[in-house]
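Here the complex is missing one protein chain, while the rest keep their positions.
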Amino acid sequence: MTVNRLREEVSGLHNELVRYGLVAWTAGNVSGRVPGEDLFVIKPSGISYDDLNPDAIVVCDLDGKVVEGDLDPSSDTAAHAYVYREMPEVGGVVHTHSTYATAWAARAEAIPCVLTAMADEFGGEIPVGPFALIGNDDIGRGIVATLSGHRSPAVLMQNHGVFTIGKDAKAAVKAAVMCEDVARTVHLARQAGDLTPIAAEDIDRLYDRYQNVYGQR
Amino acid sequence: MTVNRLREEVSGLHNELVRYGLVAWTAGNVSGRVPGEDLFVIKPSGISYDDLNPDAIVVCDLDGKVVEGDLDPSSDTAAHAYVYREMPEVGGVVHTHSTYATAWAARAEAIPCVLTAMADEFGGEIPVGPFALIGNDDIGRGIVATLSGHRSPAVLMQNHGVFTIGKDAKAAVKAAVMCEDVARTVHLARQAGDLTPIAAEDIDRLYDRYQNVYGQR
Amino acid sequence: MTVNRLREEVSGLHNELVRYGLVAWTAGNVSGRVPGEDLFVIKPSGISYDDLNPDAIVVCDLDGKVVEGDLDPSSDTAAHAYVYREMPEVGGVVHTHSTYATAWAARAEAIPCVLTAMADEFGGEIPVGPFALIGNDDIGRGIVATLSGHRSPAVLMQNHGVFTIGKDAKAAVKAAVMCEDVARTVHLARQAGDLTPIAAEDIDRLYDRYQNVYGQR
Partner (left out) sequence: MTVNRLREEVSGLHNELVRYGLVAWTAGNVSGRVPGEDLFVIKPSGISYDDLNPDAIVVCDLDGKVVEGDLDPSSDTAAHAYVYREMPEVGGVVHTHSTYATAWAARAEAIPCVLTAMADEFGGEIPVGPFALIGNDDIGRGIVATLSGHRSPAVLMQNHGVFTIGKDAKAAVKAAVMCEDVARTVHLARQAGDLTPIAAEDIDRLYDRYQNVYGQR
């Protein structure tokens, strides 16, 4: 995939964040790794989703330095860059402050796996990462430390919001959409009484099947 | 109704799932029985609602084997097929993970009938079906066992989501829409205090009238 | 206003019920009195909002008998007709099962007036009407008995939903929109702690000012 085709795809994927109500104003961003190169593309900082287009998407190296583009990149660029440096299997990263997921993050509480759809996509609970300030590698470090060796492609960064990863940008967006969906459903379920757990071995079976069988061959 | 006309209808009915916010990403599906034949049509697996069209809809026999179509059918096809095999009066099946209904399912709790609209459409509570893994007939068996001899066209499958049935696909979609609507209203009502019950004989009167009088003759 | 102009207006006002999310499937209706005649126009029964148009709107006399139109009128026609017979100052009636308002109705609990916007539009609490079955004048009787001598243009019919009245159909639709809006806000406010009351004389002042000063002269 060329850089320009990737810019187009990443620009368009921001529409999914808007469609599913995961972002307010300009607070959320998608990035994608350029296949075979030490580069990724990301949303510019503070640009509204209505004004986004492929040309506005910024190309950065894995230290987060701009190598192409007229605009300043997302203020979350350092976190995305850190993930691409440390997790070579990751091809896409998404960040949102989606409402229900961020509510769990404001309590620093992991979302328990009580839905088959959650077992399918996340393979267990959605974990909490540390509180970290913006401005250096602390957020990236927290994401990588939490997701390494975890099946979940989503982490709730304490008092902050959600970061998701995927094999490409679209997969990371799907994880962000599903993260908010299950965060909301489990929040509502627990409001009204005790949750019914799913046995660990059933979570394993659901996860294995979904990762291998779902969708088109 | 020809198979192609049914494909068109079933394809279009997925828009109602989107419109009413019952589905995230690709997680929900509609099927319809081909009148007079041992066949039904169903959504393909993992295809986005934007990309759905009549040609993408898959035709299956009542064992869930594809007889026409280029795509793999929904991963829930076995459950739909089981319902069509065991409940000959059913002409349409819908599956969603709609938020509030699934929240009740995560507690394995039936929705009590405290609304006249719920008496109209469901004739009583919306029942809970068993926990069942995907991959064989367990989900279908749970749906049929729960709904047989019940007035409700909707069942909350434990830790999973909703299945609804109807005389045709449109009726099953309506049941899915109304199920989420009453799941939300009753959830919110109970959050704030004790529910006011409706007498069983009034539920019967409402159900009988609605099934016979509502709509155009 | 001619009957045809009124049909157009009442048909179009249903779009506001959809826009504000007050209705699911076909469950909600607007009617308007024909000025200077013992007639009103109302939505047909079980027709989707997408398919509604001025020609589909039914003209009824004040006993609810169809005098013009090819379709059967709303199953709530008897309630609308009763209101027009008994409250000559009423020019529009709206019925919905809007979520939050219906949640209060499922507990048979009035909505306390703790918002200035509620004082403006409703002049105090939104009251609860009796449980009543469809099929005769019981619902209409309950609406009229509750709203007569009350400043609120909205009543929460127990276990059922909302009926609103207004000087014309648009005013009744506005009351239905504002009823759901305050039902939601007060529900959420009370979930999290004690409500701060508004003094009765301040409610009076707000109501008097809004009814006389708001909008264009």
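Letters A, B and C mark the chains as written, and numbering starts fresh at 1 in each.
Definition applied: a residue touches a chain if its C-beta (ideal position, glycine included) is under 8 Å from a C-beta of that chain, and two chains touch if they have at least 3 such contacts.
Source: prediction; values computed, not measured.
For the chain that does not appear, the touching partners among the shown chains are A, C. The residue touching the chain not shown here, chosen from C:D38, C:D55 or C:D202, is C:D202. For the chain missing from the display, the contacting residue among C:L62, C:M87 or C:A117 is C:A117, taking the whole complex into account.
For chain A, the list of residues touching the undisplayed chain reads 24-25, 27, 44-47, 71-72, 75, 97, 99-100, 102-104, 106-109, 131, 133-135, 158-161, 187, 190-191. Counting the whole complex, the residues of chain C in touch with the unshown chain are 20, 114-117, 174, 177-178, 181, 184-186, 188-189, 191-196, 198, 202, 205-206, 209, 213-217.
The rule is simple: only the chains that are shown with their structure count from here on.
In the CA-based superposition of chain A onto chain B, the rotation angle is 90 degrees, rounded to steps of 5. Computed centre separation for the pair chain A/chain B is 31 angstrom, with centres defined by C-alpha atoms. In chain A, no residue touches at least two other chains.
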